[in-house]
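As you look at this complex, bear in mind that one protein chain is not there, while each of the others sits in place.
Moving on, here comes chain A:
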Amino acid sequence: MTQYRSKKRFFLACASLLALQIGLAEAASANTVLHGLFMSQAGYSEADVRAMTAAYVKMHPDVTVDLEFVPYESLHDKILLSKGSANGYDVVLYDVIWPAEFATKHILQDVSDRITPDMKSGIEPGAWTTVTYKDREYGLPWLLDSKFLYYNKAILAKAGITAVPTTWPEVIADSKIIKDKGILQYPIAWSWSQAEALICDYAVLLNAYGGQFVDSAGAPAFQTGGGLDALTFMVDSLKSGVSNPHSTEYLEEDVRRVFSAGQAAFALNWSYMWALANNNPKESKIVGQVGVEPAPGVPGKSTISSVNGAMGLGIPTASKNAAAAWDYITYLTSQKVEDAYTADAIPMWKSSFEEPALMNGPLGPMAKAMETTQTQLFPRPFVPNYPQFSAALQTNIQQSLLGKAEPAAALKAAADTITGD
């Protein structure tokens, strides 16, 4: 009898467990699971995105967000490949240079109708170029960024330079003083590796010299005028020994390490370098010595220069959770969230620049440089075949930087490759 009872109890327990499991499974199926693809370098850190997401999920218990972080170099290809995936992403972080390609290949959803007037008027105009192609929006901008001129105040003071250079020729002249006085062998560090980083640096200089990547018909236009002047400037700065020749191997992180070690007087880099180089003693030997300004201009052509390095959040066309994904995106991009995470990225909302906590806080100099720059963020070309366009330019610009081709010949070769001649 006792044996019978214990068997009965055992079966009852099993049945209860089964029922509980079915109940849990049903509860889980009522949940919306969002798959998000983010980047694990620059901008908001992985920890930031996880914290933002945790706060969002706490407010939306029916939503689960699976996060995946990849290096920037893998982001484009992951988004492209996920189109054919049965279990793709619902939210993807993407770069300003990809909307044309993603729109024409139907990889991202057109979300123009979801955007509210408050978003339109509240977000800086420069940020909108990140997500716009042919007057339609393919997501919401999230990160506002450009490359800025960083300088080491202690090195400038040692060289007797009292005014921060405001033009590129002045940067070269000051670098020559620093070099001639034997303070540094190579005063300027750039990210001129065969990568998108090189195109971003080139874009800043092309913008400074008044050039353009493509003409109104979309054909290459960088091989003459400002585009040619920009490359000539780069090559000359290597020949004169003021630019670090190792720059042809550097990505932005290499530039940050060299600058943060006190081995460069000037460096061109994204906004993320400010907090690490000037405020973080674990990452920098020059804490408190860093200055930052908008990238300089060229007399008679420009007063400042920039490159649009903003990033946006979009919803892939294959997502079955577009409404939930949009809600999550609007939370991440909201001013409240962006204002709470200013340590790694400057907010893109106009009124954030009026916040004394931001402008007078540890990020103040960076925020001021951003405030000036964001009104004229210079875009890289909006062409559907941007990866080919960029690859052709990278290879040929490097040929010239490495002394294997004259600037004019290198840029002509790049243009010929792009047009298929």
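Just so it is clear, contacts are C-beta pairs under 8 Å (C-beta built on N, C-alpha and C of every residue); 3 or more make two chains touch, one makes a residue touch a chain; residues count from 1.
To be clear about the criterion, contacts and distances are computed from a predicted model.
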Protein that the absent chain corresponds to, by UniProt name, given "Sugar ABC transporter permease", "3-isopropylmalate dehydratase small subunit", "Cation:proton antiporter" or "sulfate adenylyltransferase": "Sugar ABC transporter permease"
Listed residues A:45, A:129 or A:399, member touching the removed chain: A:399
Touch with the omitted chain, as defined above, among A:63, A:258 or A:307: A:258
Hidden-chain contact residue, picked from the options A:46, A:77, A:236 or A:354: A:77
Hidden partner chain, touching residue among A:45, A:175, A:193 or A:207: A:193
Residues belonging to chain A that touch the chain removed from view: 73, 76-77, 80-81, 83-84, 105, 107, 193-195, 245-250, 254, 257-258, 261, 263, 385, 387-388, 391, 394-395, 398-399, 402, 404
